[in-house]
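For this view, one protein chain was removed and the others were kept in their places.
Residue numbering begins at 1 within each chain, and the chains themselves are lettered A and B in the order written.
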Amino acid sequence: MEAKRVILALFLLFLLSKSSAFPSRKSRVHKPCKRLVFYFHDIIYNGKNSKNATAAIVGAPAWGNKTILANQNHFGDLVVFDDPITLDNDLHSAPIGRAQGIYVYDKKEIFTAWLGFSFVFNSTEHKGSINFAGADPLMNKTRDVSVIGGTGDFFMARGIATLMTDAFEGEVYFRLRVDIQLYECW
Amino acid sequence: MEAKRVILALFLLFLLSKSSAFPSRKSRVHKPCKRLVFYFHDIIYNGKNSKNATAAIVGAPAWGNKTILANQNHFGDLVVFDDPITLDNDLHSAPIGRAQGIYVYDKKEIFTAWLGFSFVFNSTEHKGSINFAGADPLMNKTRDVSVIGGTGDFFMARGIATLMTDAFEGEVYFRLRVDIQLYECW
Partner (left out) sequence: MEAKRVILALFLLFLLSKSSAFPSRKSRVHKPCKRLVFYFHDIIYNGKNSKNATAAIVGAPAWGNKTILANQNHFGDLVVFDDPITLDNDLHSAPIGRAQGIYVYDKKEIFTAWLGFSFVFNSTEHKGSINFAGADPLMNKTRDVSVIGGTGDFFMARGIATLMTDAFEGEVYFRLRVDIQLYECW
């Protein structure tokens, strides 16, 4: 009798242990193992702002050039960037890292882009990088891209990053809010 | 006696449960947790087809230009695309999403490319995105790229996408069949 009760307890423990070890694959609602919110600031070179610019058009379609974003919703413009990352929405706050990579406007009818980039940290708070890729339909209030890997403090990270346009000025400055939710933390 | 038999059963259950929870890491043959087949259609801008074009050359080598794919197997041509995705191989079928991103021809001796792109869905059937990256040796009948992440319905997806050139017309239109096999589904 007692043995049976122990077996039952053990069995329940077993079930519990399994499900708690991998909750995210079982439950419908996933909780991030890490969450980080940052802002980054993109100033596109327009021929006049070489001192402040953090990004430049380096690819353009046949009908475009490299100092003015192309018409048809910038379709075909490929931009390289090295943008400061800040903890709040102030461009002049001390940067805690750099957002580096490319984006390309990829649709004629509306503004939408494809992104491949990294957050690079080398401060007391964070050392390492987070790598991202995904579609960015700019006109949506929020849009999700994938966290496809990480190094250093973010070793082997995977997750989702929710982008939000926090501000923009003409076609020169825009600021993105990034809400990073990691679901695989090592 | 009875206790022992229960223990044995429990032990077998335990083994079974473990192996069935993570079959793919144990067995040599992996079964996808989700499989999807689509077609997408790429019409490259050539200076005359701006109405129909879904893609444009935006980067080219020193010896190339942006309205004709470069010689030497298009080495160095970087193309941005926003291609309709369909369920069958008919360009005129109702698109159920868009394939958006870049490819670049990366070899002088034969046709081969490198791809970074996303499938973007916003229909009743699928909402969300699937992100891809990998080498595309075009001359092979099939070639595999990686599913590096997903969002929405494809939250945290990983897997393999097998590409197949289903048709092409000159150097303007080509149609790819994509067989997506996800091995990580959340």
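The rule is simple: a residue touches a chain if its C-beta (ideal position, glycine included) is under 8 Å from a C-beta of that chain, and two chains touch if they have at least 3 such contacts.
Keep in mind the model is a prediction, meaning the values are calculated, not measured.
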Sites on chain A contacted by the missing partner chain, in the whole complex: 3, 6-7, 10, 14, 17, 21, 45, 47, 56-59, 65-67, 78, 80-82, 98, 100-102, 116-118, 120, 128-129, 131, 133, 148-152, 155-156, 186
Residues from chain B at the interface with the omitted partner, ascending: 3-4, 7, 10-11, 14, 18, 22, 24-25, 30, 58-62, 64, 75-78, 104-108, 112, 114, 116, 133-135, 137, 144-148, 158-160, 183-184
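To be clear about the criterion, only the chains that are shown with their structure count from here on.
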Distance between chain centroids, defined by C-alpha means - chain A, chain B (Å): 21
